[in-house]
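With one protein chain held back, the other chains of the complex are shown just where they sit.
In this document, chain identifiers A and B correspond to the written order of the chains, with residue numbering beginning at 1 in each.
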Amino acid sequence: MKKIFFPTIVAALLLVQSASAWNGQVHSGITAIAEANLTPTAKAEIERYLGGRPLTYYASWMDDISVYPEYEACKEWHEIAFNPKYKILAGKRAAKSDDKRISKAKAFDGLKAAVRALENRKSLSDSEVADNIRFLTYILADLHCPGHYLYTDLTPERQNPKFYRDKSRKAQEFRNFWEGAAITQTHNWRANEFVHQLNRKGAEEIEALTSGTMAEWVTANARNYRFVYTSLLNDGNRFSNTKYRLWLNKIYPFAEEQAAIAGYRIAKVLNGLFDGGAEKVAVTGKSKPAKK
Amino acid sequence: MKRIIFAISALAMAFGFSLEGFAWGRDAHAAVAYIAECNLTPRAKANIEKCIDGHSIVYYSSWLDYHRKEHKAWDRRRHTCDFDTDGNPIGRPLKHMHEMLDNLSNYENLTDSARKFNIYALVHVMGDYHCPGHLEYRTPDGKTKLLNSFYNVRYLKEKKPRNYHQVWDTMVITANHSDWGYMDFAHALNNIPQSEKDAITAGNVEDWLRDTERASKIIFEKVPKPKEDAEFDELPLVDKQTLNDFGDLACEQVLKAGLRLAKVLNDIFDK
Partner (left out) sequence: MKKALLLLMVCLTAGVPKAWAWDSRGHSAIAYIAERHLTPSAKANIAKYIDNKSIVYYASWMDHNRACKGYEMTNDWHVDYWTDKLRHDADGNPMPPVVTREIKRIVEEMKDYKNLSDSTVNVNIKYLTHMVGDMHCPVHVDFPQSRFKVMLNGKKYSFHKLWDCNVVAAKHPGWASISFPDMLDNKSEEEIARIQQGTQDDWYAETVDAARRAKEAIPEDKVIDYRYYNDVIDIADSQILNAGYRLAAVLNAIFSE
């Protein structure tokens, strides 16, 4: 009995922490922000497909079901890769890469498929529509996690540097850091608290952040996020606790901003799909110039 | 058994408290700030948020802990709460509190950053000054420490001594409410009638600090400081009952700190 206890807790923590991408805590935060920005029509329509449950209930659903063979494809819908000219690497091209992570970086393909399915949802069953709502929500959240952007001109080590804290001999992975600690080591917010803290932008700012196509969003993100690999740390860095805190202080406001933007954009896409009166967001192609 | 406990506490350190040991944990500081926010007038809330980039005061409730290295001048404000042996507040902490309040009473004439930093610091320090683990008795001139919570105790059934201050830092508030976010704290505590709230916020800063001392000195009575060379078995024990009682005391202090923070902020910003 004694022996079980410790592993239970370790595993409980690990189970929660090992989920790829933003961890569950951040995913529910982002999704709650999205939910708060749905139009009443879109919210009602979405909840009808989700069996009366709110969208936030399913924030980490894609993680939960990737263990089933029929959902295996979504294991590769977490990351996105870019060539040096900041063009999105299409799934088929990515698959040919020698870099293991890049070869599985097909999040944008997953997003495209989900949007297409929802645009043509008349031909789908209700449960298929529900699946695609949850895919879209999850993937678009992940596409605002800087640790999920890969660049073909950077080495795998450069894109997941290991670092050490204080005197610890255990290496920490940069990728894991981005999945949650980047935010939660400073602000231990729960879902509704993310909304209270981050859902504060005015209509104009939201409009500016959510204009354009999804391809434009992620391409801009790719340019924006690259600094996380190039300027802050090297493989094998050792941080004193003070240095770590100083570094974290530069990161967390940036990470929180990405979480908020993700929430607004998810809402915009879902509103466009489920509320006839709302503006639609295109996946690719040319967007209308942003309103001044 | 010992190994398990050790491992668990190591784990707790690794996951929860990996950065620095803080007075109240960040959840308690956030709870204080959120309770304050719930008791701000709409006008005060709007005015304050204008000063801090549209954020909630909750956002900055632990700013002083996290950003102390970049802002060393403000680091001194994170402090123990000093009293003479009659329970009167003395010394620098009191001075700093008045300094912040004076600065802010004139907030329209402060620079943007001074205005912000004073708000961040006040939001945090009002919490610190209500934390029983922060009590420190000194000689009236404030120079010599007489008693604080930095001594070893036995904690539940652990076989190794623990610092009493650490018990207050990390155990007490979360022991019984590990599942709570700051909104949960506010929901559970902030529902008292207005007359009780008024009683809690009556008086001035000195009165509030005296009240903290009165409510909190029990932590030295229930778990008294052992003599210097005490063996492990002679150390005072923090048992489950004590922990429960302290948990209730901590929640009361969080509520009081939140209401009093709202009081000073309303006084300054509702105009």
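Following the convention adopted for this analysis, contacts are C-beta pairs under 8 Å (C-beta built on N, C-alpha and C of every residue); 3 or more make two chains touch, one makes a residue touch a chain.
Just so it is clear, the model here is predicted, and its values are computed rather than measured.
Only one of A:57, A:164 or A:254 touches the absent chain when the whole complex is considered: A:57. Hidden from this view is one chain, which touches chain B at 1, 4-5, 8-9, 11-12, 15-17, 25, 27, 156-158, 170-171, 174-181, 183-184, 187-189, 191-193, 196, 240-241, 243-244, 247, 251.
The chain not displayed touches chain A at residues 1-5, 7-9, 11-13, 15-16, 19, 23-29, 52-54, 56-57, 59-60, 64-65, 67-68, 188, 190-193.
One rule holds in what follows: only the chains that are shown with their structure count from here on.
One finds 35 Å separating the Cα centroids of chain A and chain B.
Those residues of chain A whose C-beta lies close enough to touch chain B in the complex are 2, 5-6, 9-10, 13, 165, 185-190, 192-193, 196-197, 200, 241-242, 244-246, 248-249. Those residues of chain B whose C-beta lies close enough to touch chain A in the complex are 1, 4, 7-8, 11, 15, 18-20, 26-27, 30, 54-56, 58-59, 62, 66-67, 69-70, 181-183.
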